[in-house]
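Here the complex is missing a single protein chain, while all its other protein chains stay put.
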Amino acid sequence: MARPYPRERSNAWFLERWPYRVFVLRELSALFLALYMGVLLVLAARVHEGSSAFRDYVDALQSPLYLAFHAVALLFALLHSVTWFQAVPKGLPLRRGEQRVAPALLIGANYVAMLALTVLVLVVVLS
Amino acid sequence: MTQAPSDATTIRLEIARYRPEQDERPVLERYDVPYRHEWVVLDALNYLKDHIDGTLSYRWSCRMGICGSCGMMVNGVPKLTCSAFLRDYLPGPIRVEPMANFPVERDLVTVLDDFMEKFQAVKPWIIRDGEQPLEEGEYRQTPAQLADFKQFSMCINCMLCYAACPVYQHEDEFLGPAVLALAQRYNHDSRDQGKGERQELIWSDEGIWDCTFVGECSAVCPKHVDPAGAIQQAKVESTVGWYRSFLAPFGRG
Partner (left out) sequence: MAEITQHDIVIIGGGGAGLRAAIAVAETYPDLDVGMVSKVYPMRSHTVSAEGGAAGVIKPGDSLEDHIRDTISGSDWLADQDAVEAFVREAPRELTQLEHWGCPWSREPDGSVAVRPFGGMGIQRTWFAADKTGFHMLHTLFQTSLKYARITRYDEWFASRLLVEDGRCQGVVALELRTGEVRGILGKAVILCTGGFGRIFPFTTNAAIKTGDGLGLAYRAGVPLKDMEFVQYHPTGLPGTGILITEAARGEGGILVNKHGDRYLRHYDLGEPLDLGDPRHPLFRTMELGPRDRLSQAFVHEQELGNVFEAPDGAYVHLDIRHLGEKTIDQKIPFVRELAKNYVGIDPVHQPIPVRPVVHYMMGGIDTDLEAATSLPGLFAAGECACVSINGANRLGSNSLPELLVFGARAGRGAAEWAREHPESSRAALEQQADVEEARIRDFRGGDGGTERIASIRADLQAAMESGCGIYRTEATLRAAAESIAELRERFRSMRLDDHSLAFNTELTGALELDLMIEIAEALVHSALQREESRGSHQRLDFPTRDDERFLKHSLAYRTEGVPRIEHRDVVITRWPPAERVYGRAHEAGAAERGT
């Protein structure tokens, strides 16, 4: 009699193909964003404590360990933005009549918004 | 578009064989078949079955990418073998295995029972409070209303998306990409009024909320149904629905 071979599960599925690896990195990116938020919060707390506390913290941030962390966090932040921008049209299928608004347009709009916000922040910081 | 014909005269296939009456587990067997520029993997399998080994079992029928029978793993990626050209895998070998994430009936044939059960569970038919008599003709549906669900109606049930879905691999209960897209197909059809009946199952933990949005289902879909998109949209609708019900006491009914 027939004896089907049971379906296989792999505990290392996320290593098996590139799309899965990228997925796991995308999920992981949230962790780095959270850690970076922590850094920002501490920074805000130090500002509140006074200028010397702030300066001490800024000095500490210049340690190689922190710099490395920032570099990694930046890469993950970029990955996070790129992957989620890429995903926007999936959750938001805008239509004009029969025609779907081109996914590239939706994704592009997000990049434009990000760029505008970045410029705005830079202007505020530098002024 | 078409590459220059290759000099290859044969190509090697590594095929997963599982004969339930004699094999403990699937084993790879190697076969050399003629290489032809215009052949797809399915042509090579047919050659093999007709001329070399009549015992190989696999499903196929239309050989034009519409019946959904011939999904397999080709070099580890879910593919319709009638649309996977040998020339894209030169110089070989090409590994052909049954679709991942399903039990194996035999050789390249998988067990569909779980899929078929879930398929029926989402009530994939038009549900209405009342029928308009046929004499009054068709229900009106504008091209825009049609466009709202058309993409989700293009699914050929080939199940490649299940073979690509790690959530389905690990969660037995997960309804899976094609079935959720199918529910969305009916929920978005202007003629249908059954959203409420499907809601409980679709919005449950074995429905859309099991999905972690890996997105590979849409990447492997041969018909661009975009089940990942369907699920994300359903999540948005479910969230909006939840807020609505939450705010209902203060709303205007």
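All chains are identified by letter, namely A and B, in their written order; residue positions are counted from 1 within each chain.
The rule is short, and it goes like this: contacts are C-beta pairs under 8 Å (C-beta built on N, C-alpha and C of every residue); 3 or more make two chains touch, one makes a residue touch a chain.
If you're wondering where the values come from, they're calculated on a predicted model, not measured in any experiment.
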Considering the complete complex, identify which of B:T10, B:Q132, B:T212 or B:S245 is in touch with the unshown chain.
B:Q132
Selected from B:E38, B:E173 or B:D205 as touching the chain missing from the view
B:E38
Of the candidates B:E97, B:D189, B:E216 or B:E237, the residue in contact with the absent chain is B:D189
Of the residues in chain B, which ones touch the absent chain?
1-2, 19-21, 38, 49-51, 53-55, 57-69, 83, 105-107, 109, 112, 116, 119-120, 123-126, 131-132, 134, 137-143, 145-146, 149-150, 153-154, 156-157, 182, 186, 189, 191-192
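Note that in this section only the chains that are shown with their structure count from here on.
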Taking the touch rule as given, give the residues of chain A at its contact with chain B in the complex, in rising order.
2-10, 13-14, 16-17, 19-20, 23, 27, 87, 89-93, 95, 97-100
Using the touch definition up top, name the residues of chain B that touch chain A in the complex.
18, 20-21, 25-26, 76-77, 100-106, 111, 143-144, 146-148, 166, 169-170, 212-216, 218-219, 226, 228-229, 232-233, 235-236
